[in-house]
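Only one protein chain is missing; all other protein chains are in place.
Let's look at subunit A:
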Amino acid sequence: MADKNKYTVLLPTYEERANLPIIVWLLVKYLTESDYDFEIIIIDDGSPDGTLEAAKDLQRIYGEKKIVLRPREKKLGLGTAYMHGIKHATGNFILILDADMSHHPKFIPDFIKKQAEKNYDIVTGTRYVGTGGVYGWDLKRKLISRGANLITQILLRPGVSDLTGSFRLYKKEVLEKLITSCVSKGYTFQIEMIIRARQNNFTIAEVPITFVDRVYGESKLGGNEIVGFLKGILYLFATT
C-alpha cells in the first residue's frame, strides 16, 4: 500500500557499530516490503568505536536519499539528538526506536496501520498489553521495569500502559512541539513526552511489541539511572 506519507526514522547512536548495519538492513527490508516512502537519519554522538564509519558505508550502499547522516561531536543526550535529526527530516511522520535491536522493525507496519485507523498523533509500542512482552531480561530487570511503570501509573495516571518505552511513531509537528516542552533527561524523557502529550490533548494509541534484550554491546541501566528516574517522576508529579 503506497500512500503520500513519508516516514523518517530517527536513529540516535552511541557505540553501535556492530548493531547499526543490521538494524538498517531490517528497517530497509520492512519499510520497502510494505511499500512505504522512508528515510533513515543517523545521529551519532561522536562514538569512539567507528559507528560513524559504519554509517558512511551504509550510506554508500543504500544511497544518500535513504540514509542521512547528522553526526555530532560528543554525547549530548537523546532529546537534543531528536531535535537535531528533525531539523533535516523530510518526512511527515517520525519513527523512533533503539538502535541496539531491542526494537524489531517488523512491528513498524503495525504502528503505521494503527496510526491510520483514527489519525492518531502518537502511536507507542507497549510491552505490557496483549501480545507485548520482553525477552532476555533477568528477573531483577523485569521487576525494575514493572516497578518503574507501576510508580509512574500511580503518580502520573497517564492512560498509557507502557511509558518508558522508546519505540514510537509521532506526527512530525507533534514531536517538534513536545520536544521543546520537555526538560527531563534519560528514561524520564520518554515518560515526560507522553505526559506532555496528554496535557496537550494529543491522541495516543498503543501497539503490542516485543522488546528483546540487546544483541551486542553494554546496556546502560545502573543505580544512577534508577535514582535519576525517581527524581524525574517526582518532578513531573509535582509540576503537572
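Definition applied: a residue touches a chain if its C-beta (ideal position, glycine included) is under 8 Å from a C-beta of that chain, and two chains touch if they have at least 3 such contacts; residues count from 1.
Rule of thumb we're sticking to: contacts and distances are computed from a predicted model.
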item: Undepicted complex member, UniProt protein name, chosen from "MICOS complex subunit MIC60", "Dolichol phosphate-mannose biosynthesis regulatory protein", "Mediator of RNA polymerase II transcription subunit 18" or "NADH dehydrogenase [ubiquinone] flavoprotein 2"; value: "Dolichol phosphate-mannose biosynthesis regulatory protein"
item: Candidate in contact with the missing chain, chosen from A:29, A:88 or A:142; value: A:142
item: Subunit A residues that touch the omitted chain in the full complex; value: 138-139, 142, 223-224, 226-227, 230
